[in-house]
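Here it is, the structure, as structure tokens.
Only a single protein chain was left out; the remaining protein chains are all shown in position.
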Amino acid sequence: MKLCRGFVRLALGLMMLFALPAMAQATELEGVEADRYQGMINQLRCLVCQNQTIADSNAPLAQDLRDQVRTQIQSGRSDAEIIDYVTARYGDFVLYRPPFKRSTWLLWGGPFALLLGALAIAVSLMRRGRQRPVSAAVDPDRLRKLLDEESR
Amino acid sequence: MIPELGHFALLAALAVALVQVIVPVVGVVRARPRWMEVAVSGAQAQLLLIVTAYLCLTWSFITRDWSVAYVAANSHSQLPLMYRISAVWGAHEGSMLLWVLMLAGWGGAVSVFSRRLPRDVLALTLSVLGAISIGFLLFILLTSNPFDRNFPVPTDGRDLNPLLQDPGLVIHPPLLYMGYVGFSVAFAFALAALISGRMDAAWTRWTRPWTTTAWLFLTLGITLGSWWAYNELGWGGWWFWDPVENASFMPWLVGTALIHSLAVTEKRGVLKSWTLLLAILAFSLSLLGTFLVRSGVLVSVHAFATDPARGVFILGFLCTVLGVAFLLYAWRAPSLVNDAEISLISREGLLLLNNVFLIVAAAAVLIGTLYPLVVDAFELGKISVGPPYFNAVFLPLAAPLGVLVGLASVIGWKRGQRGELVRRLRWPLLIAVLTSLAMPWILHRQTQVAAIGGSLLAVWVMVATLEGIWHRLRNRDNRWRGLIQIPRGVWGMSLAHFALGVWILGVTFVSLYSVERDVRLGPGDSVELSGYTYTLIEVQGYAGPNYDADRASVEVSRDGKVVAELSPEKRRYRAQGSVMTEAAVDHTPFRDLYVALAESLEGGDWALRIYYKPMMRLVWLGGVLMALGGILAVSDRRYRLERAEQRSRVHSVEAAA
Partner (left out) sequence: MRVRYLAPIAVLIGLTVLFVFGLGHDPREVPSPLIGKPSPDFTLRVMGSDEPYQRSQLLGRPVLVNFFASWCAGCKVEHPLLMELSRRGVEIVGIDYKDTDAAARQWLDKHGNPYAKVIADVQGTAGLDWGVYGVPETFVLDAAGTIVYKQIGPMTEEAWITRIAPLMGAH
């Protein structure tokens, strides 16, 4: 059943997905509000689509959400309030910027922790090199240089 | 008959692949040269057979043979010839065939161009490639046979996905797969080195040109994919961090790291085990990408029709191949001893840092791509990880690479002089600082920290790279002669680094200064955006070969002078009823004017989306120049001589050791 539904959605999605969204009323917002609107719809995910923002999709649900964002901006709601509004209904899945919470700290912190770890290893490698005298009978640098010259 | 011939060719290729794996390995174990030679003829026979299968499928597409299920699903009687040929890789089954074709192509190339390698190394390398081929041939034959017949035969095909009916898509997948699959050669060399125990720097010499070649194709493929998405998807974006994009970007990052660490290992005999690991990793990520895109575990813009059985097969295969590779690595690599030390102020020190940042950046992309799956697996809910995350995390990890590029062009191997570093780089730094302060202001009358930072990095990379070239000419009487005498390898490196600067510049400006607007226009109406006036002249319908379209003509003028006539279209493909947006773009090196036609509104008005995108072209120009750098590097005379001398050198290295 899951597959069947997936197929139905996919078929629907393909039919409309890559046509540009309806935007008949898009000119109503001006200035800062228009920028906020663009910023907001470009980081909300369209749930029925493959992987698109609600700005780029013309699925009816994306249209509804765009309308919601627009009216809420017009009625003076803050960005945080609008995000609360959509996540209360659809969960964190709609946010392309995952919120920072316990389940995502590895996501946000992981890469930087890895960087620190990798830098530490790299630095220790270079330290170790400095302390240990080169003890090879054949100087590998000279050998290599000779080989390089030979190949020129 | 033709489809059966193709099917038979695949079966025969599988049989040949089995021979190509088993006989040479036995030959190596028993030291029988004739048995090892089988690897060469096996690789070539396999290439021949897979080319045959591929041509058979192409023939079925050209002749509109709807009795072949795959053809019927992905072509149509009205589909133009060019797209009937490219439709071969338009969906899962055929693109897998393209995959094995590429693999066989690389194997065939190795068998021709590396004949002078030590016999056992060549034999092992080709049998590793053969083993990979077995896996994918089995996959095609068991789960995704493109030659399956259809009964009853439909009267017409269901048409190629309209998204793929674009010239960009005719060349993008082959290039991408060339690169993607090309890392299998480095992988096979690394495995051959691990199996045979010849893990000395010699294998890095043999691997370098192959890796660079695969890398340059991947670079072109990714660049072209981005260009296609920009034109075809209609939302003016050139990179969305979609899983399918990440799947090709991760091997690119690791492949780039591999190119650099190969240089270090070859020149200085250090980082040996690390370089081996990278060679395995680059191809691992290619396999991983294949799995991600085709298994349906992630939601992607470009998901192939997914089937859990296929996912299970690829996963099993991936685990087998990588499990063996990593176990071999864990067994052999600890015995490797570095020939020298690494100091921070040296080219190898900087390249080590380059590897750190590239690999961590690749890991960040992997983490972001897979994290939704992790969260789901631990039942912590469903999340999405999209562009805001990747931009926030990737940029700080990648930016230091730009700083390093500038330094590395100036600093020498072994131990550099701090004094020289400062002396040679103060001018590039000064130029970069002044330019970056001025440029955003001059071009856009508005500046911001990010724009200064991005331009600083870009100009720094470019100027420092030029300084590297200039420095090589400093003592020459005749500078022009000097230019010619610079080895192509150095030219290639410099061009690729310069291209990185071009790319950074493009990304900086297009990300920070793009303007986007959704407008409603009737015929004769105008709207102004970033100094350009867009006038909708008219919208007319016309009939294409397999679609009906509305075509708008939009006149763009600036200061009263017409600069462009744009014709964005909205097409409705008849067979599937899908609607596609064909954006129209007018471009100069410094800006793109992008118009997409959205939909018709009441009263004869149309909704349009308009973008002004400064320096958009530089992003792709950067990619193309990088690939050109790769071409220059592999055409270096050293490699050509290398081939001629390989054999004798191998003996002398062995004698020395």
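We call the chains A and B, going by the order they appear; numbering starts again at 1 in every chain.
Keep in mind that, in the parts below, a residue touches a chain if its C-beta (ideal position, glycine included) is under 8 Å from a C-beta of that chain, and two chains touch if they have at least 3 such contacts.
None of the values given here were measured: they were computed from a predicted structure.
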Where the complex has a chain not shown, which of B:322, B:439, B:462 or B:593 is the residue touching it?
B:322
Which chain A residues would touch the chain omitted from the figure, given the whole complex?
1-2, 4-6, 8-9, 47-48, 60-61, 64-65, 68, 87-91, 93
Interface with the undisplayed chain - residues on chain B
273, 277, 280-281, 288, 291, 295-299, 308, 311-312, 315, 319, 322-323, 326-327, 329-331, 333-334, 370, 372-374, 376-377, 381-382
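In this section, only the chains that are shown with their structure count from here on.
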Measure off the straight-line distance from the CA centroid of chain A to the CA centroid of chain B, and report it in whole Å.
19
Which bits of chain B are touching chain A when the two form their complex?
161-163, 201, 232-235, 237, 240, 242-243, 267-269, 299-303, 338-344, 349, 352-353, 356-357, 359-361, 363-364, 367-368, 371, 374-375, 378, 380-389, 392-393, 397, 414, 516, 518-520, 570, 576-581, 596-599, 601, 607, 609, 638, 641-642, 645, 649, 652-653, 656
Inside the complex, what are the residues of chain A that reach chain B?
14-16, 18-24, 26-27, 38, 43, 45, 50-53, 55-56, 58, 91-98, 103-104, 106-108, 110-112, 114-115, 118-119, 122-123, 125-126, 128-130, 132, 134, 136, 138, 140-141, 143-144, 147-148, 150-152
